[in-house]
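Note that one protein chain of the assembly has been removed; the remaining protein chains are unaltered in position.
Here is subunit A:
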Amino acid sequence: MPGMGEMNYAEGGNVQDLMKLYYGRLYPHQTMYKWLAYGNDTAKAKHPKADKSFFSRREFCFTLEGDIFVRYQSFKDGSELESAIKARCPSKIDIGPVYNVDPKKRAAYTGGASDAAGGPGLRAFQAVERELVFDIDMDDYDDYLNFTHKEHGWSKCWALMAVAIRILDRGLREDFGFEHIFFVFSGRRGIHCWVCDKRARELTDEQRASVANYFSIYKGIQEGKAKLMLSVPRHPSVQRALDILEPIFVDEMLPQQELLDSQESWEKILQYVPDADVCDKLRERWQNGRRSSTSANGEHEDVNKSRWAELCREVDRCLSRTKDPSKRRQLVKCKDEIIFAYTYPKLDVEVSKKRNHLLKAPFCVHPKTGKVCVPIDPERAEEFDPDKDAPSVAQLLNQLDSGVTNTSMTENVRLFEDLFLKALSRTTQEEMSRKTREAVKMDVDF
C-alpha cells in the first residue's frame, strides 16, 4: 500500500473522516446483502421460486452528516447498496421493514390502511415483513446500579448484558421455537437482538407486541420502586430466568455494587420486603454492624452476601408463620422482585412492537464511540469484553495499514457467518426447494 502505510488513525478523532475508508475497505456489504436477501439474491434468481423484488422492497435509512435522516432508501441488489453506501458515506445505516412495494415508489400508493375499502384500485403502502428485534441499553439500569463511579465500569456491567442475551436467546428458542437469532454489541452500552426466522419476520404488530410483553417483566419505576410483572407460582419462563439471574445477583451484583453495604443502599432493597417487623429486625442488626463476617471455613465472606442470606432467612421465617394467602404470596414474591429489579433485562419494548421501527445495521460504527457493532456468540456472552472484542474504526484501519490481512473485522464477519448466516442460508434453500416441490406436485395434480 504505497503512501498509506505511514498514516495513523487516532482514537477519538473524527469518526466521520474515517468512514469513507471503513466503507471502502472493511464493511461487509456482500454479507449484509446475502443475509437481507433471504435466498432471493440475484445470484440465485434463476431459482423459479425466488422473489426478485424482495430485496428492493427493503427500506434502508441513512443518517448523513449533520444528523440528516434519509428514509425509504431502497436498492436493487448488493452492489447497488454497496455503491450507495460508499458514495454517501452515512454515519449510520438503519434497517427498516420490507414493504409490499418498493419504498421509493410509495408516493403512488395510499398512506395508511385506515379504510381498506377506500379508493378503488389503490393499494396502501405498508410494511409486510420485518425481523423481530430487541434493544437493551445499560442506561436503563442506571436507576438501580451504578457503573460509572468505578474505574472499570465496562466489564462489570457486561455481566448483565450477558444474562440478558442468555434469557432472550433461551426464551426465543425454547418457548417460541425460533432458530435464526443473532446478537450484536450496539457500539456503546447495549445490545441488539435480531430474530430472522420467516415466522418471526411475518409477525403482525399485535403479535410482536405480545412477544415483547412476554419478555417484559420490568415495567418501570413506581413510587421509587421497580414495577414488576411477577406472579405466584412463577411462569416456567420466569423460573428459567430466575435460575439464570440468581447467581449473578448474589455472586456479582451484591458485592460489586455493595447493595447492602450502607443504610442508603439497604433501604432501597428493604422497600420490597412486605413485613415491617422483618425490616426492623434486619435494620437493627445491620446498623449495629453485627457482621456475621466469617463463614464456616473461616474465609472472609462479603458483607453484602451475608446480609442477603440473612434477609432470605428472615423472609422465609416470616413466611412459615404467615397464614394469610395474599401476604404469603407477597412474601414469596419479594425476593424475586429484588433480584429481577436489579438484574432482569430492561427491554426497550417500543422497538420490538412495530414492524416499521428502524434499527441500526450490524457492523455499523457507533457515531460517538467509533466502535463497530460486532456479533456476540450467545454461548460465550459472558466472555465478551466490549473494550477488547469490539474494535473501533481507527483500530481496524491501523491493523489494515500495518499489513494484517485478517483484521479483527474479518474474524467478526466470519463469526456472523458461522453463528447465523450459514444456518439461515440452509433454511432458506430448503424453503425454496419445498416451494418448488409443492409447485411441481400441484402441476401433477391438475
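Throughout what follows, contacts are C-beta pairs under 8 Å (C-beta built on N, C-alpha and C of every residue); 3 or more make two chains touch, one makes a residue touch a chain; residues count from 1.
Here is the rule we go by: contacts and distances are computed from a predicted model.
Colleague: Given that one chain of this complex has been left out, which of "Multifunctional methyltransferase subunit TRM112-like protein", "DNA primase large subunit", "Signal peptidase complex subunit 3" or "Protein odr-4 homolog" is its protein name according to UniProt?
Modeller: Its UniProt record gives the name "DNA primase large subunit".
Colleague: Using the touch definition from the top, which of A:Lys49, A:Lys104 or A:Arg234 touches the missing chain?
Modeller: Of these options, the touching residue for the absent chain is A:Arg234.
Colleague: For the full complex, which residue in A:Asn100, A:Asn213 or A:Ser306 touches the chain that was left out?
Modeller: Selected residue, touching the omitted chain: A:Asn213.
Colleague: Which candidate, A:Asp139, A:Glu174 or A:Asp280, sits in contact with the chain we can't see?
Modeller: A:Glu174
Colleague: What subunit A residues would touch the chain not displayed?
Modeller: Against the missing chain, subunit A presents residues 115-117, 120, 174-178, 199, 203-204, 206-207, 209-211, 213-214, 229, 231, 233-239, 434.
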